[in-house]
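Other chains of the complex are left out, but the ones given are in their true place.
Labels run A, B and C following the written order; every chain starts at residue 1.
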Amino acid sequence: MNIPRLEATRLKVNLTFDELIEARKRLGREPNEVELGMIDVMWSEHCSYKSSRRLLQKLPKSGKRVIVGPGYDSGVVDIGDGDVIAFKIESHNHPSAIEPYNGAATGIGGIIRDILCMNCRPIGLLDSLRFGSLDSGHSRWLFNNVVRGIADYGNCTGIPTVSGEIEFDESFETNCIVNVACIGQGRAETLTLGRMDNPGDIIVLVGGATGRDGVHGVTFASRVITEESELDRPAVQIGDPFTKKLVIEATLEALRTGKVTAVKDLGGGGLTCALSEMSSKGGTGVQVDLEKIHVREEGMSPYELLLSESQERILFTVAPEGEEVFKILRKWGLAYSVIGKVTASGRIVAKFRGEVVVDIPSELLTNSPIPRRIARRPKTTREKRAKAQSMSDLSQALCNLLSMPNIACKEYVYRQYDHEVGVRTILKPGDADAAVLRVIGADKAVAVKVDCNSSYCFLDPYNGHALAVAEAARNVVATGAVPIAMTDCCNFGNPEKPEVYWQFKEAIDGMGYMLRGLNIPCVGGNVSFYNEDERTGRAVKPSTAIVMLGLIERLNLVTSMALKRAGESIVLIGKTFRELGGSQYSRLTGNQHSNPPRAVASRERSSIRAVIEAIRGGYVTAAHDCSEGGLAVALAEMAIKGNLGLTVDLGAIPHKASMKPDEVLFSESSARFILTTTEEHAGKLLSLVRGRGVAAAKIGEVSTLDFKVVTENETLICCPIERLRNAWQTAIPELVKVN
Amino acid sequence: MPIFTVEVIIENKKMARDPEGETIARELVSRGGFSEVKSIRAGKYLRLHVQATDSEEAERIVNKMSNTLRLFNPVVHNCTIRVRGETE
Amino acid sequence: MKTAVVRFPGSNCDLDVFHVLKDVLKLEADLVWHRDFAGEEYDSVVLPGGFSYGDYLRAGTIAAHSPAMEQVRVMAKEGKPVIGICNGFQILIESGLLPGALLRNECLAFVCKWVKVRVETSDTVFTRAIQKGAVLDMPIAHAEGRYVNDPEGLKELDENGQVVFRYVNNQSVPSEDSNPNGSMDCVAGICNEDRNVVGLMPHPERASEPILSPFSNSDGLRILAALRG
């Protein structure tokens, strides 16, 4: 019997000694080469979540709207009338760091499949990106190519990229962060779960032909990037959005026949991962014949066939007599192969040229041993609070803040994204804190945003992650939505290092605290570890992108951030404290080392409830949350968007008398919103909010003139809107132009 | 100093996929009946005029340029530089 | 009047156009797979936007060779209304039903934004009910929309009144800063000599419901409403 062998296999295993012993014990014999490869991949950090699994359990995951929680391809929530939304986020940091264009593109490809698997149509993409400073040529190269990769893939597949965020910080210079999310819409009664429940169903591999590409992609993502990985060529896939578009349409059409019982994407871990996860979830097994797989290259070994990560592939299980399904696949010009069937054995059995080459319990593959990880608080995290230096010209300070890349307008990026396709996007990138997508044919919409502030997360992971959850929630609330569920993507360094593991542990606790406080369930997530540069030994700032989903119950509640009419009142919700640690203003003034704003769940909850009530009451004409850059920046953004001026009285802003004007204007205290309201409604709005125990004050009025902040006896800021707009809009295009 | 015509061709690596070439071959060329065409790879093409003392120098300059501007990424691309001779 | 929305592999605005025709305009319309398309069953046809065949080689080229385009050619000759939106426009150009070329945007990037286009003639099947000089708000979303023609071709188009739409600024004037892709003479859409085949880069179907428009109007519907007959 001539079975091709891959000589290097044995050497490439990343399993630890303990894991090897455990594998042998559970299997009751020595695993063969192919089985060892499968165990290696499935027990990698990427597939097994071995360092994070236990801690992730601590996040709240139930709620009355949750239909599918963590553990499946994506979370699914009920938005009423039988309509459901599936959403999921995933990281593609490692491939993007060495091949930004294809790395980001295939990230989009992967996340789309996760939605498709639930029998939901993908209706929106989001991207959460972190790079080093745009002053660096390498960062500009990463930035431009990541954005182009997302644009080309999303645009071609016809899924609008509706929202996102970008942060620039030196810690991401080598290890950029590329997290992409997808949301999909479906019906509760036709949801599918990626699991094999019915022995006898046939297993069909659909889409791209299997090649040698990406064998070991997963173990690669679970390692630190080294000089060597620059040569690890096959680990970065080439995206093929055209085939993906065909896969999307064909899959949705095939699912409509009712003959497709489950769908699962082939991503990290390839066929091995799909087969073992689907069967172990259903308590079933599989029998497959590897020769049946349609291949792109000759002479592929069983090992390569089972572990290839070729793109644009998807696995179906089909009820016997599913000829209609094959007809649909042929119509869309998709290749497919019937590779085996579901069994009741609980084992993955694979044959190649008549010989059994794999016979292993699927549960062994999906249930990795959990290693002991130690958490130790690093010494340097909490540095003592230093006072930020004041800038005397506050007009200039505001303009400088507006042109800081973390605050500046991201139009350069979202112009490249088709954010309109699908005719659902009511609030588009730049219109509001979150994107709003209508549900066609119904009087309701959903709001989505992804958010995180890595400076806060770095200074105090617990508090910073709580703040990220709160900000994401406020973002959807500001558009008129009630936050109903979230999903997250954690990006950390090497979890084997106690300091990193401590950050992770704190992060989960902080998120859990805020989620419980706001009563928002977590329906899934993704963890990316080993985001650190071996050369410098430096890890990225810990950051967890929070995707928040909100439901807008009636379309007339949709609220944007632009100022609407001169004469309207400007109302500030929430209290302003001296909280400039990690703020953009302290970055501007050269002082980065104090504590971030404090996250207080009860305060967030009250502010959020008050704003939701106010919008429902019809009192709000514009809303915006206060985050980076504080009150002044938030006001400036509203003014720029509405092309209107305003006058705000500093004295009317509730704050401690000892705070200096710049501290009041640029502090990034959480739990705050700015609303505008008509003169007629101002009184009602204030009493509604105050009645809920939340601080609220009318701080000024919208005008047709300049942007003004005044006190009783002086003018602190006076800027024409054009000057603000110019600072805000030209900053990023100018920076990327530099060579 | 003479002027050389130099070509730069950037293609996906041999072992990498080329969805564009594959699609053109499948959907256009073979449907159009040109069965003699067995395979297609698509790439990007640049034609430069370079002033240099000789063809080696011309090649060196273009090589340096391709790397400086990151016209290709060695992780996924092959880059071929050809000096096509002197231009009058 | 029955309209076909032809679906090529990679079309992605097919469902959007279909939604507007069915749910907004309440027209009789079918979503037709390109291989099943029989022109004689329809009174008009829409070639929707998207990335047919991934836009590989050049946007629209591969779809232009599809048998469905033979059907469209016959319909065009019979004087039936034919409209190509974005990728549909590119397909009409590549199949020779409309003159010129649509090349990569001058900025080399995909551009998605709302633009203003001026209606340059009321003398086409799709602009009959719109006054010449009217300015419409619609979004564009494309990477290859730079209209190019040789000098004679361009002159001829202009003289025949075949330029149907131009990108204009807030003063309703075609200008460099209103031109999102570097098109010659700010051309956003053209028609054939018989004036029944129209191609345009902006997406009327995305501007057909006030809720989707930043200007709360439904300017795009004024074009698609022509399919009522």
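Heads up, the rule we're going with is that a residue touches a chain if its C-beta (ideal position, glycine included) is under 8 Å from a C-beta of that chain, and two chains touch if they have at least 3 such contacts.
All values reported here derive from a predicted model rather than from experimental measurement.
Beyond the single copies displayed, the complex in its entirety has a chain composition of A x1, B x2, C x1.
Heads up, the rule we're going with is that only the chains that are shown with their structure count from here on.
Just to note, of A-C and B-C, the chains joined by more C-beta pairs in contact are A-C.
In this assembly, the C-alpha centroid of chain B lies 34 Å from the C-alpha centroid of chain C.
Residues of chain B found to touch two or more other chains are 19, 23.
Among the residues of chain A, those in touch with two or more other chains are 240, 242. Residues of chain A that touch chain C in their complex: 148, 151-152, 155-158, 240-242, 245-246, 331-333, 414-423, 425-426, 428, 431, 438, 440-441, 555.
Of all residues in chain B, only 12-13, 15-19, 23, 70, 73-76 touch chain A in the complex they form. Against chain A, in their complex, chain C makes its touches with residues 9-10, 12-13, 15-16, 19-20, 23, 33, 35, 49-51, 53-56, 109-113, 139, 141, 143, 203, 205-206, 208-209, 211-212, 214.
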